[in-house]
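A single protein chain has been omitted; all remaining protein chains appear in their positions.
Let's turn to chain A:
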Amino acid sequence: MEVEAGLAGAPMEEERELSNRVICQLTDSEGTPLGAPIFLPESAGPKELQQLVNKLLKNEEKLPYAFYVSDHELVVPLGSYLQKNKVSVEKVITIVYQPQAVFRICPVTRCSSTIAGHMEAVLSVAFSPDGRHLASGSGDTTVRLWDLNTQTPLFTCKGHRNWVLSIAWSPDGKHLVSGSKTGELICWDPQTGKPSGNPLTGHKKWITGISWEPVHLNAPCRRFVSASKDGDARIWDVSLRKCVICLTGHTLAITCVKWGGDGIIYTGSQDCTIKMWETSQGKLIGTLKGHGHWVNSLALSTEYVLRTGAFDHTGKQYSSAEEMKKVALERYNRMKGSAPERLVSGSDDFTMYLWEPAVSKHPKTRMTGHQQLVNHVYFSPDGLWIASASFDKSVKLWNGITGKFVAAFRGHVGPVYQISWSADSRLLLSGSKDSTLKVWDIRTQKLKQDLPGHADEVYAVDWSPDGEKVASGGNDKVLKLWMG
């Protein structure tokens, strides 16, 4: 596009043709401007803007970008957009660019297999961070590992005495921990399906959530934190096989726990508070108050990167722990940028709060709009969007940085239980009580694909980090794998 290159130095001659050109200022999502304000022809569209940004940033490979003018995405050429929205051409227009994922995930359309095996409802489903293994915990007290290539059962891990409520993979993919209704945790070896040792006891009531320490803080992965109904969270070490620190302070059950990338543990509880803990001594750093009822779910802006660790869409395997740590740290820093980590919490009082815990103890934004309790909140992998699933049968999309409401996805006829993002942040998956899963497109903000097939409520959904498969389990005791 030669027109743009020559524009910067010759505004005077084109004065008469100003109606055809617009002054624009490109800024990134944090507000720092990229270059000086430029004249752009009105026929410039997202493709041309993309080339321009790539050139200005001196990227070696052409990375895709999405452009936003005053929070609306720019999909048509500038001219028609300005005319439609009646934006004045006198002022400098700020165009915010945001990098998109290089890879594009195909939406899943069909159920490739229905694998029976569990004798009771499937309560939780998780893909390993490298996307090669799939584990599910169920009400029949077993954890089952499934082979993704042949789509058949691989191992049945027996050992729990009651329902397996939550499972979590370590970010390096070497350990799988499951927590049960009796309060015990068992660590499994995913290669053999055998427990790595005795069950870890300590909690008095059931386990509500498990979160591993990020691999960029400590590699190989040793520690994880578990939250329980009895109101305390415990940090365990798998190599020492015991509870290292017990974090007490909540007065009622802890409903969710997340280990943040800066080494702080966030716990949300039924006593309407979120507490932040420091991990070396187990001291309470601060309490975030504001909710009026139980805090149901927490999400961190860097959560996806922490979950996948050093693995990304290229599918590269790492041999040494040091290498993994380095790569994971790089990915984490790139994802986080210079902004502080953001935390969003969804509660029974129908609202969500966006916090920046490193900055202030007061919430940044209050996100209202749901008409029933918010069950699950999830940041998109690139941290730009927040999705919330609620019992009012809708999934709402919010801006991940400011917390402003963007769109509501309606289509489910029953409470929406869980959501999951695709690795490129373009597609969102939701599973609900009405036994269907729905894939929503973020770009068009509409329903992309409806996935019926389950016979009963869908309790758990997960999208594999390599984006190829979706696994879902529910009350009908079968595990369904969906493919594009």
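Simple rule for what comes next: contacts are C-beta pairs under 8 Å (C-beta built on N, C-alpha and C of every residue); 3 or more make two chains touch, one makes a residue touch a chain; residues count from 1.
Keep in mind that, in the parts below, contacts and distances are computed from a predicted model.
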| item | value |
| --- | --- |
| Chain excluded from display, named as in UniProt, from "Vacuolar protein-sorting-associated protein 36", "Protein YIPF", "Origin recognition complex subunit 3" or "Ribosome biogenesis protein NSA2 homolog" | "Ribosome biogenesis protein NSA2 homolog" |
| Candidates A:182, A:422 or A:436 - the one touching the absent chain | A:182 |
| Absent-chain contact - pick from A:50, A:128, A:141 or A:279 | A:141 |
| Which residue of A:40, A:66, A:115 or A:165 touches the chain not shown here | A:165 |
| Sole contact to the chain not displayed, among A:266, A:417, A:463 or A:482 | A:417 |
| Identified contact with the non-displayed chain, of A:79, A:209, A:400 or A:467 | A:209 |
| Touch criterion as defined above, residue of A:178, A:270 or A:301 at the omitted chain | A:270 |
| Positions on chain A contacted by the hidden chain, ascending | 120-121, 123-124, 138-141, 161-163, 165-166, 182, 206-209, 229, 253, 255, 270, 296-297, 375-376, 417, 459-460 |
